[in-house]
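First, the structure itself, so that you have it in front of you.
Taken from a larger complex, these chains appear in their original positions, while the remainder are omitted.
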Amino acid sequence: MNIDSTQARVSRRGFLKGASLGVGGAAITGLLAACGSSPSPNGAPANAAAHTMQSTPAPSGTMTADEMDAMHEAGVKAFVAGVKTEGQGNQPLAPRIENGVKVFELTCAPLSWEYDAGKRADAWAYNSQVPGPEIRVTEGDTVRVIVKNELPESTAVHFHGVIVPNKMDGVPFVTQPPIKPGQSFTYEFTARNPGSHMYHSHHNSTKQVGQGLLGAFIIEPKDKSKQPAYDVEYTLILNDQLGGFTLNGKGFPATAPLIAKLGQKLRIRYMNEGQLIHPMHLHGLPQLVFAKDGWNLPQPFYCDTLNVAPGERWDVIVDCSEAGVWAFHCHILSHAEGEHGMYGMVTALIIQDPAASAEGTSSEAQAAAAFAHNPFVCQLS
Amino acid sequence: MNIDSTQARVSRRGFLKGASLGVGGAAITGLLAACGSSPSPNGAPANAAAHTMQSTPAPSGTMTADEMDAMHEAGVKAFVAGVKTEGQGNQPLAPRIENGVKVFELTCAPLSWEYDAGKRADAWAYNSQVPGPEIRVTEGDTVRVIVKNELPESTAVHFHGVIVPNKMDGVPFVTQPPIKPGQSFTYEFTARNPGSHMYHSHHNSTKQVGQGLLGAFIIEPKDKSKQPAYDVEYTLILNDQLGGFTLNGKGFPATAPLIAKLGQKLRIRYMNEGQLIHPMHLHGLPQLVFAKDGWNLPQPFYCDTLNVAPGERWDVIVDCSEAGVWAFHCHILSHAEGEHGMYGMVTALIIQDPAASAEGTSSEAQAAAAFAHNPFVCQLS
């Protein structure tokens, strides 16, 4: 079964209510009621330090061990509760069909982008999203992308990894004139090579891509048997420009978790739109790497830490064989954690055990049970 | 058919005259007659800003969109016209034969290296080239390399990737004494492992390799059937030291394009002599990666962005199935483009369509047609 990503993106709160994660651990005392609190600039909730702490030796002269732990805890709780931020990137863009052509419209414009609660950066975005909306077509489709430029600079769109006729390649002064402020340009081509690709600016690109002009371009194979079977999929666009270290335009704790059920096959599409490598480490479960830049590998291989370089895409399958909340982050540790808690390129893969869920009589009872056993799950107020 | 790289390096102007690239695009107004103009320090022609521009909002407070575009355009035009710089690296070095031994002579000496028009850096070079001259032998050859040191420091040469007897390994105080200023040292070994290798200094190497003491060492297999068939080949030596970001010792727009005919198989030999990774992204056409560090992979794989780490070599085949001018660059965008235009690790793969060329009655007519249709091709003055 192939569930698309929009179906997979159920509400976290709804999910958590309906699941006992079966990860009962040691009892935690002193739980903060800090769910959803505003994180400070480095990822830890700003009000964490205001809580009463036990006294232990100061680890760095500036805070005690308990103070540090409280900040880390508050970040995790904020993530669990779901950090509310304005805007969500990588949302599916529905085409209109004109004479059999799938027509997508992209408008480039400035935007204030909230990459974490209360933290904003001046972005340039496609359709007010960072990353831009996901364009998804099927091999063989005729695709038209109409780009309108409402930026103060010229721009152009390159379909990174997609095989197109040269004049649709999006490189100003090489294959087309730049799209001046106020102008539009229409790209049209047949989607020939299936896989996980990208689109982004190819004009003044260090700045323009850095400011947010980037998105996923996915070509589904006509023959699904040419890819591994999977039940649920997520795209992870890695970045290190706008808003610092981000996954799909948000930094921890405002990142979204990946959610699957025990026994499901999960597909992850990695795309690096940043300037640094990001070796992505999934805890607990190996990743079966089966495609590079949209091309199936001759033989898939397993890993737990996948090094994704700028411009690369990698596709993996995770066999969700172990229930729990699995940390998932870049393993360049300074992209993921500081003294005030985790930040940046951190999320979690949550694998729900339906059998455990079935034990309760109601979703509320199940949620209560989960809260009692798993410190990861935040108390409802 | 295996055409060697010297045959492949035809003049760009000659090529462009003889080809209609078949990439007709939108009409371009206001073409600058800036072909061959001197680029400024960051890669954009210094005289670009002097052209009259339309008025559009200033994107950054310092220049208008049109001013920015003009600088980008001038860089592309300079590249097309061919930037004249002093010196060319990676030129084939003919051996003399002594009793069946192929003897190569390398002299290390200081040099002022012009890495882009009007931009120079104090280099240390082999035979006045950066990269040093290409040494190319055949598996089984007895090879002698006589190194003369005219530098103010001692040096030594390591044949990176080449299997040699330990005492020919080029590490001062480990396998040999350093070659003092004014001295010579003779390396001699049998070329055993075919593939794309390198040679470079192994003494005070951060500085000496950084200053330019590096080059390609290629061992052709005795049995050509042990490598994929190809029609044309290029070596791309990636660097990020002398002169900033360079391909074969030059930064865009002074980089040389790769040129092939429609339907040809192109082999690219990547070699990273820098200190940073460079994920090389070829537009339009996939790269079939078949060898790592000179060793054939058990199974080739496809990609469009190949991450090349310092010291690594990768060999790929590109099936030139789509005519046009394909941008080709490092996908760490700050290695390739700034507000003033593209720079550094940028070149293009130009794929000529002979059928399109045949339509004209003369090469001049074909060139005129190309100019009319493709803004990439610069107007002749």
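We just call them A and B in the order they show up, numbering each chain from 1.
In the analysis below, contacts are C-beta pairs under 8 Å (C-beta built on N, C-alpha and C of every residue); 3 or more make two chains touch, one makes a residue touch a chain.
Predicted, not measured: the structure shown is a model, and the values here were computed from it.
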| said: With 2 chains in place and all of them the same protein, how many does the whole complex in this file have? | reply: 3
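The rule is short, and it goes like this: only the chains that are shown with their structure count from here on.
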| said: Fitting on CA atoms only, what is the rotation between the copies chain A and chain B? Please report it in degrees, nearest 5. | reply: 120
| Hey, how far is the Cα centre of chain A from the one of chain B, in Å? | 36
| remark: In the complex, chain B touches chain A at residues 21-26, 28, 56-59, 65-66, 68-69, 72-73, 76-77, 277, 279, 281, 283-286, 299-305, 307, 322-327, 331-334, 336-339, 348, 375-376
| Which residues of chain A touch chain B in their complex? | 151-154, 158, 160-161, 163-167, 169, 171-178, 180-181, 193, 202-207, 209-210, 275, 277, 292-295, 297-299, 307, 309-312
